[in-house]
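Before I ask anything, here is the structure I am working with.
The block that comes next holds chain A.
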Amino acid sequence: ANIDFWYGNTGAVETAIKAQCDAFNAAQSEHKITCIGQGSYEILMQKAIASYRAKNAPVLLQVLDAGTLDMMLSDAVVPVQDELPDVKWGSYIAGARAYYETSKGKLFAQPYNASTLLFYTNKTELEKAGIAKTPETWEDVIDAARKLKAAGSTCPFVTNGEPWIVFEQFSARHGLPIASKHNGYDGLDAEYVFNTTLAAKHMVNLAEWRSEGLVRLAADTKSGNLNTAFTSGECAMLESSSGSYTTYTKAFEGKYELSVGMAPMYKGHERHNTFVGGASLYIMKGHGKEEVEGAKAFLDFVRRPEQQMSFAAATGYVPVTNDVLDAIGKSGESNSPKYATAAIGIVSMSEPATPDTRGIRLGAYIQFRQIWTEETQKAFAGQQTMQVAFDNAKKRGDELLRRFQQTYKGVALP
Partner candidate 1 sequence: MSSESSVFSNRWLPALLVAPLVLLVMLFFYVPIFQAFYWSFFLERPFGGGSEFVGWDNFLRVFADPEFWKASWRTLIFMAIGSSLSVLVPLILAIAADRKIRLSLPARNVLVWPKGIAGVSIGLVFSFIFNPFVGVLAPLNSLVPGIWNPNFDGFDAWVALIAAHVWGGIPFNFVVLLAGLRAVPHTIYQAAAMDGAGPWRRIFDVQLPLIMPQLFVTLLLEFTESVTSAFSLIDTITKGGPGGATTLLVYKIFQDGFSSYDLSGASTQTAILMVFVLAIATAQFALLGRRISYER
Partner candidate 2 sequence: MNAINPAIHVAAASIRLGGVTKSYGRLTVIPRLDVEFRAGEFTVVLGPSGCGKSTLMQMIAGLERVGGGRIVIGEREVQDLEPKERGCAMVFQNYALYPHMTVFDNIAYSLRIAGVTKGERRTRVELVARMLGLTDYLGRKPSQLSGGQRQRVAIGRAIVREPAVLLFDEPLSNLDAQLRHDTRVELAELHRRIGATTVFVTHDQVEAMTLADRILILNKGEIEQYDTPKAIYHNPASVFVAKFIGSPPMNILAVSGDGSVLRLSDGRAIAKCGLKGDFQLGIRPEDVAVDHTGAASALKAHVRYREDLGSHSILAADLAGATVRIITPFGSEAPERSELLLSFPLQRLHLFDAMTGKAIPGAFGAATKDQK
């Protein structure tokens, strides 16, 4: 059947997605997939909503991690595990599954472009400042930053202050709850709690370190941009998506040496898994059997190890099934830089989990991210303290949650 697939990425990822679609169409003749980019995750979602209401939604839909709850409650999608009961869903690493499965363990969407947070340093600069070992804790990071600063660096550590980096992944690996009810997995009546956890303290620290000149916001740097600040050599350390790895290696080539590791912890805290980032694929309701077959075939296709490998190689996203890791191991290229993040990313996502590190299942979460960013930006600009920013964000976030709860009154969380 002819089927439509909507995705939101642009740039290199879009190229890779299109390549997969072409490959799929070339590989078989039964189905023909049309892959349609919508320009961004947010717009994609809005369009999916409208088209679903207008009864002409695509059968396959890519939705970003933060939209998971909306999809689960939408009554507009069929859980992939129901449509494809025979797939060995267990082969997905737990960290990637948890975000997209129900509290009872049923996978709603098939993880697709998965990423996680990693820690990168400009090894060359660090060594110049006399730092031999890649920092692993925030204390190490700050020590290193001090040394770098002493050695003349204007930007030892850089961050763009985005919530998924400095807040969500931070909370996850430190095992901290973001909201009650296990980040909402246990009910729509969850409330935000992050303002009382170490996450809040961490933000306060970041703000202080910034005024000390140890940490810079991307907006403070010459380029104003996170990745460029790092690739240009201006900044020596950062936390960033596994997907950025290829960008860095290419930029560093011949100039600097890159080190990549797991994102730093505060001393004395047990490391837990980081969340899976990126997006996953949903099968939408309202389509004929034929089309669903086509959708299933495409899902099967992209799950294949070789597809995941080439996608990972092209984009820096992390392959998320165990068989792919095996395949990489067998390919003899496991040390190739194009798979470097795959290994470490999977390790990071596979650290011990708690009920609070499965993922985030909170309503209107994308809007909440905006609120969070707004409030913390104000704090960085000195208009309020970081704690006030967090308290405000909690308050406004809770309102969103209540509103969401009211909207889905009478709907049970799957």
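Basically, a contact is a pair of C-beta atoms (placed from the backbone, for glycine too) under 8 Å apart; a residue touches a chain by one contact, two chains touch by 3 or more; residues count from 1.
Inclusion criterion for the candidates: all candidates are chains of the complex that A comes from, given by their letters.
Everything numeric in this text was worked out from a predicted model, so none of it was measured.
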Every option in 1 or 2 belongs to the complex, but the one touching chain A is number 1
In the complex, chain A touches candidate 1 at residues 42-43, 45-46, 49, 52-53, 70, 73-76, 217, 219-224, 364, 366-367, 370-371, 373-375, 377-378, 380-381, 383, 396, 399-400, 403, 406-411
